[in-house]
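A protein chain is absent from this complex, but the other protein chains hold their places.
Up next, chain A:
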Amino acid sequence: MALKIVKGSIDRMFDKNLQDLVRGIRNHKEDEAKYISTCIDEIKQELKQDNIAVKANAVCKLTYLQMLGYDVSWAAFNIVEVMSSSKFTYKRIGYLAASQCFHESTDVIMLTTNQIRKDLSSPNQYDTGVALTGLSCFVTPDLARDLANDIMTLVSHGDCVKRKRCSVLIMYKVFLKYPESLRPAFPRLKEKLEDPDPGVQSAAVNVICELARRNPKNYLSLAPLFFKLMTSSTNNWVLIKIIKLFGALTPLEPRLGKKLIEPLTNLIHSTSAMSLLYECVNTVIAGQYCSSVGSVVLCVQKLRILIEDSDQNLKYLGLLAMSKILKTHPKSVQSHKDLILQCLDDKDESIRLRALDLLYGMVSKKNLMEIVKKLMLHVDKAEGTTYRDELLTKIIDICSQSNYQYITNFEWSVSQPVTPHPPGISVSWWTIRVFAVAQMATLLDNAHLLTGSMQRNGICEVLYAAAWICGEFSEHLENPLQTLEAMLRPKVATLPGHIQAVYVQNAAKLFATVLKSQEGNTDSTTAQETSQLMIDRLPLFVQSANLEVQERASCILQLVKYIQKLQQKDVEVAEEVIALFAGELNPVAPKAQKKVPVPEGLDLDAWINEPPSESESEDEQPKAIFAKEEPKHSRPRHTEVDEKELARRREARKQEQANNPFYIKASPSSQKVYQDAPGVEHIPVVQIDLSVPLKVPGLPMSDQYVKLEEERRQKERAEKKKKEKKKRKEKRSGRGKKHDSGPESEEDITPAHMVDIVTEEMPEVRCVSLQIQFSTSRIFNELSPSSFWVFNEKKSSKHKKKKQKKEKEEKEKKKKKKKHHHHHHHSDGGGEESVQNGTVEEEEPLPVSVYDIQGNLQDGSQVVVSVIFENKCDSFLKSMEFNVLDSLNSKLQRPEGSGPHDGLTVPFQLPPGVSNEARFVFTVQSIVMPQKLKGTLTFIVKDSSTHEKLDFKLHFTCTSYLITTPCYSDAFAKLLESGDLKGSSVRLEGVNMPFHHLLARICFHHHFSVVERIDSCASMYSRSIQGHHVCLLVKTSGQTVSIDAKCDEPTLLGNVLDEIKQTFSQC
C-alpha cells in the first residue's frame, strides 16, 4: 500500500501539471493540435490510475483544454470521481470541471445527486460552498427536485451567513428548474427579506426581484415591505434591484407609481452613483407616471448631464434613455435637439447611430429642413460605408415618414438629391410638377457630374426618376431640345440597363414634344434636324447588351426613320406622334380599379392564350413600369381560388403598389400602431459615391429653401395673427372646431402646398380632417385616442340648429350662458342622457368644454381624458376645480395626500375667449361595461368674484376602450381558430349606405380596422386597452347588415355591438 502511494507520487512528479501543459501549448504554436492530442493521450493514461491526485491533475488539465474548445465530454465520469474525493483540494477541482463541462444532457449528472447532498450538509463550509457554486451551473430539473429540500434546510438552519446567502441565491435556479418547489419555499424566502445580515437580505431581494420580473402579479403583496426597504437601504446594489422590481409592479398597481415618484425623484437628486441614477431614470420613464410631467423634465435634465459627460458610456446610455422618453414625451426631448445634433460629431459610431435614431423621432414640420440639412452635411463628412448608408437610410426615412406628413415644402424635398420616390411625389402632387420638371432637367443636364466617377451604381438611380419625369411632363420643360440632347449623349450608355431603357423611352416622348413645337415654325429644317439627331444617336442603344434597351431603341429608331420620311414629304406628323403618348397621368387611388365595372361578357380569369408554364407567365409581367397606362388586371373575383393563392396575389399586389408611383398609398393616418418597415430597398437611391459632389450646379441649395421657408412661415404667422383675431370673434359665437386651433403649435404650420392625405373610404370631408389631426397627435403621444366626443353640457343636439341661429343674439346678450354641442359624430350616444344635468346655472357665464377620452396603451387600466375648456363669456375665470364622483370601477387619479372627494385644480386661468386643455387620468378596473361619471367644475368669475358651479357627465363607452390595431389576415384567421373567443351577432335593418361607407363608419366611430374585404363581406379587428381581441364579420345584403362578432370577453362584445347598433340607428 505504502509502495503504491510512493509510486503514485513518483508518477506525479513525471506528470505534466497544468502549468506544464500551458507552457507546452505556448511552445508548440505551429503544431498545437498535434501536441494537444498527445497530451490528451497522456491524460487518458493518467485517468486510468487509482491515485486521486493524478486524476485531479488530469481533470484540471481537461478543464483548460475544454476552454480551448476541445471536447472533453468523454471524461465526465472521471470528473464525478474527482468531485466525490473527500479532500477539498480535489473536490474543488472536480466541481470546477463539472461546472464548466456539464450541461443538462450530461447523463452522469444523475450520479452526483447523493454526493452533492452529502457536500451540502457537510460541516465544512467550503465543501458546501463549492457544491452550491457547482450546482448553480449545472442544476437540472431532476437535481432541483431531489435537492430542493436540502437547500431549504440550509436556508433556514444554516449557521453560517455565507452559506445562507449562497443557498438563497441558488433557490432561484431551483425554482426555475422545478417550479413546484416555489410554493412551500416562499414563506421562508420572504422571511429572509428581513434577515439581520445585509448579505442574506440582499440575496433574498435579488431572488424575489428576479421572480417578480417573471410574474409580477404574485408579488404585489410584498410592495409595502419593499417600499420600506427602499427608503431605508443604502446599499446601491439592493436599491437597484428593488427599483427594478417596482418597475415590474407599477403597471399592475398604478397607485404604486404615485407613491414611488417621490422617493425616486429624491434618489435621482441625491445619488452620486451613476448606475443607480440611471436605473431610477429608466424606471420613471418606463413607469406609468404620466400625471407628473415634472419628473420627466427632471429625468431629461439628468440625462442631458449624462450626454454632456465626456465618458462615452454615459453618453450612450443617456441617448438610449432619451429615445425611450421620446416615445412618451416627445416635447421635452425636442428641446434638446441641439445636444443630439452635437452627438452626430462624436467619434464613436455607436453614439452617432443612437443620436440618429433619436433624430428620426424628433422630426416635426418645423425642424425637418434644418435636421435634414445637418444630416446632409454629415453624409459628406462620413467615413465608413455602414455609417454613411445608415445616415442616408435615416434621411430617407425621416422624409418619407408617414407618407411625407412632415414635408411642408415639396419643392424643397424634390431638390434634395436623395429624396425618395421623386416620381411618386410628382405624380401625386401635380402642383409641383412644373417645378420638379425644371429641377430634373437640370439634373439630367449635369448627369456627367453624377455619372463621372460612378463605377458602382451610385446615385444614378435618381436619373432614372429624372428621365421619366422629364419625358412624362415634357410640356413643362423650358428647353426640351437641350434635354433631349442630354438624354441621348453617348455617356448614357454607361448607365445600368434599366435606366438606359427609361432614357430611350422618354427620349421618344420628348421627341414628340419637340416636334410639336418645331412644326409650328415655318422652317421645317429644324424638325428634320431633330429627327436626324435621334437617328444618329439611337443606334448606340440598339447595340446595347440589355434586351429591353435594345428593343425599345430599335422600335423607336424605326418610328423616327418613318417620321423622317414623312417629314421629307412635308407631312405634318407632330400631332400623330404626340397622340402616341397622349393622356395625362393623374393620381389613382389604390382601390380605384375595383370601381370600374367589369363589362358584360368579359371574363377576366380566362386566359387569352393558355400559358405554357407557370414560370413563364411570371416573366410576361410587363416590366416597363413607365409604359403608358395599360388596362390593369383586375383582381379575379373567383371564390374558388384557394386562400393561399389569394394571399399570394394580395402580397404581389401590395408589392406592386408600393413600387408604383401611380398609386397614392393608403393614408397612414388611420392610426396604425406600427408601420410596415418602409421598403428601403425599393428606394432608388442606395449608395452615394463619396467622391461625387452632391451639389449639382443650378440646383437651388437646400439652405436657400430653409430661408425661403422661414420667410414664408413668418408671413403666414403674420397673416394668421390677423385671422386669429377674426377667428376669435367667430369662436365666441360658438362655431365648432375648437380642437383645430388648440394650443398645438405644430398645427400652425400650413404646408406650402395643401396636400390632403385622403383615404378613399372616408365618407365625409369632415371626418378626414379629424383623421389627419389624429395622426399628427399620434406622433407626439403614443397614447391612442380611442374616442373623440363632445361634451354636451346642457342642450341636446336637437337644439343645435336653432341655437346656431340664435348665437348672434346671444353673444350680444353675453350674460346668457352658452353651451355648445359639437356634434362630430351623429352617434356615440350619451348625448341625450346628459341633458338633464346642469340646469342650475342658466344665467352664468360658463366655459365650454370639449373632451376626448384616450385609452392608455401601456396600461390597461388607465384612461386619459383631455378636456378643452373654453371661456365663452367676457369675464375672467380663475380657480377652476375639476371634480368627479368616483365610482367603484373608475376613479379619477388625484395627487398623493388628497382625499377621494377632493377636486383637481385646473392648472390655468381663462381670460375671456380663450381655450386651454387639461388632462385628467382615470383608472378603470373593468372595461367591459360602459359607464357615466358625474362631475362638477367650480370656478370663480373675476369681475363678480362669485363662485360658480357647472355639472357635467363623462360618458365612457366601451368603444372608447378599443384601440385601432391593424391585423393581418393570417393572424386574424389564427385568432378565430384558437377557439378562445365567444361569439355574438347583431342585425341592422334599413341601413341605407354604400358598404364601404358602412365599414368606414365602423372603423371611424368604433376604432376597428378592416382586415379583409371581399365584395359585400368584410372582416374587421380591434383590440381593447386590456388586450381583448374583438373580431367582426360584417355582411350586407340589401338594406340588412348582419354583424357576427367574436371576442374573448362576451360582456364587452355585447356592449360594443350595442354601441355599433346605436351608431347606425341614428343615421
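As a convention for this text, a contact is a pair of C-beta atoms (placed from the backbone, for glycine too) under 8 Å apart; a residue touches a chain by one contact, two chains touch by 3 or more; residues count from 1.
Keep in mind that, in the parts below, contacts and distances are computed from a predicted model.
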Per UniProt, the name of the complex member that is left out, chosen from "AP complex subunit sigma", "Autophagy protein 5", "Kinesin family member 1A" or "glutathione transferase": "AP complex subunit sigma"
Contacting the left-out chain in the complete assembly, out of A:262, A:308 or A:348: A:348
Selected residue (touches chain absent from view) among A:203, A:1034 or A:1060: A:203
Residue among A:64, A:227 or A:972 touching the omitted chain: A:64
Hidden-chain contact residue, picked from the options A:219, A:278 or A:581: A:278
Touching the absent chain when the full complex is considered, from A:151, A:166 or A:880: A:166
Touch residues of chain A, complete complex, unshown partner: 18-19, 22, 53, 60, 63-64, 67-69, 71, 73, 87-89, 92-93, 96, 99-100, 103-105, 126, 129-130, 132-133, 136-138, 162, 165-166, 169-170, 172-173, 176, 199, 202-203, 206, 210, 213-214, 235, 237, 240, 244, 247, 274-275, 278-279, 282, 312-313, 315-317, 347-351, 975, 978, 980, 1026-1029, 1048
